[in-house]
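Apart from one protein chain that is not included, each protein chain of the complex appears where it belongs.
On to chain A.
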Amino acid sequence: MAPQKRNNAPKQSEYKDKDKPTQIRMSNIEAAKAVASAIRTSLGPRGMDKMIQAANGDVTITNDGATILKQMQVLHPAAKMLVELSKAQDVEAGDGTTSVCVIAGSLLDACSKLLAKGIHPTSISEAFQKASAKSMEILEGMTTPLDLNDRESLLKSASTSLNSKVVSQYSNILSPIAVDAVLRVINPAYADNVDLNDIKIVKKLGGTVEDIELIDGLVFDQKTQGVGGPNKMEKAKIGLIQFCISPPKTDMDNSVVVSDYTQMDKVLREERQYILNIVKQIKKVGCNVLLIQKSILRDAVSDLALHFLAKMKIMVVKDIEREDIEFVCKSLNCRPIASLDHFVAESLGTAELVEEIHTGASKIVKITGITNPGRTVTVLIRGSNKLVLEEADRSLHDALCVIRCLVKKRALIAGGGAPEIELSLKLMDYANSLTGMEQYCFREFAEALEVIPFTLAENAGLNPISTVTELRNRHAQGETTAGINVRKGAITNILEENVVQPLLVSQSAIHLASETVRSIMKIDDIVNCM
């Protein structure tokens, strides 16, 4: 079908100037819709997973819309816009990346219907903008305000987000972790945003997802260095150094010239003395746990130094990544020490316990009971294989984002397709008060939103038509919180089922989707610059 059209295209364009933009628009819409339909099966708690095999043979199994689209190499420029859209939602809200694409696909479908009626794309675009603004208002009206001390509600929304993931059976473990992690890093009284960098996620292969834990302190996935040194330290004084404990190197090429055999001994002894000096200074200040930043130019710590440190009963963890330094300082309440001269007691952090722990085949170092801890936490993720580990990480990230959304905007709405169907009904009503083309556009916009409950029902193995109609009916009777209960396969009051989501997720989904659709509508030509 497609090739025929193209063959005709140049001929027709000579007569009808309007035909080409229409074709481009239709091709864009079709491509974007294809993306949306590709990931719609992964929407909702009963959504399926995608297996993506990358060019180098790496396999990803995921349910996260943004990840799927990032991995898929879509070629069509309009389809790429949808990929960008889901990325934007990921950045903005962190969750609802699948829904945003599904909504956009459905809105585009509505557009094509409107275009067929002969409505000009600009009018559609304008009307959609108004409709989206109106939706925001309606959504605001549906919310229940939330207090950050209301742990129960936070848990509910985190587990709603986790329910659709591969790790859903562990949602009762992961959601408290997500909630506690976020609550620990913010000050509930006046926080209006969460810096997710304050939550460090350490992934370690082995164990099962059940072993995931929230650690009030720090975890390094390195093991302690040195032979015979301590691997457990109570009442630790922790120093974080950025210099190396190894024979120094000058910047230029250098060579030490020895001309006498007695000097050979001296060279060896000097090296020992030099390192011993550093180590003694460290010991004098009272430090007994030493964290050493990774160094590329020379050994961060030489074998000789490790030997001395082990003898002095100082625990050593090396290869701390440069970007982690800030986090470590923040959580330990210490200062990074860039030169030996600054190695003073005030720069050290203190903790109750630093301990090396065996986790299956490997070891980790855990710091707990930090005095004056900063507002940071660490989550140690475990998984039986790499695929599960990665997916657990992504799911936890989504759950953290959901809580972050709630901190940003403290309002909850019902899940399970309830807000979308309510929006659709309200917009329909509102459309009747309008005249002209806007009315048509509003109606289509409203209808397009029904795609969410429709897909939810479809993915859950329910009859989509009867489910959506019943849902619409219940909402028309004023039950604004009725939604699809996937577990029972029926329409129930979704708030009672504890399915709640942050307002921000729904709002940004509709907002971003309608904006993307508007920009796709406005394209009337693709120019290939090759």
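Here are some notes:
The rule we apply is simple: contacts are C-beta pairs under 8 Å (C-beta built on N, C-alpha and C of every residue); 3 or more make two chains touch, one makes a residue touch a chain; residues count from 1.
Quick note on the criterion: contacts and distances are computed from a predicted model.
Between the listed names "Histidine-containing phosphotransfer protein", "T-complex protein 1 subunit alpha", "Superoxide dismutase" or "G patch domain-containing protein 1-like", the UniProt record for the complex's undisplayed chain reads "T-complex protein 1 subunit alpha". Which of A:124, A:304, A:354 or A:449 touches the hidden chain is settled by the complete complex: it is A:304.
The chain omitted from view is touched by exactly one of A:91, A:116, A:133 or A:258, namely A:258.
When you scan A:46, A:200 or A:472 for touch with the missing chain, the hit is A:46.
When the omitted chain is restored, the residue from A:172, A:371, A:384 or A:466 that touches it is A:384.
Considering the complete assembly, chain A touches the hidden chain via residues 2-3, 6, 27, 30-31, 33-35, 37-38, 41-42, 46, 48-56, 59, 61, 63, 71-77, 79, 166, 169, 206, 227-228, 247, 249, 254-262, 264-265, 267-269, 271-273, 276, 280, 303-304, 306-308, 311-312, 360-361, 384-385, 387-388, 459-461, 528, 530.
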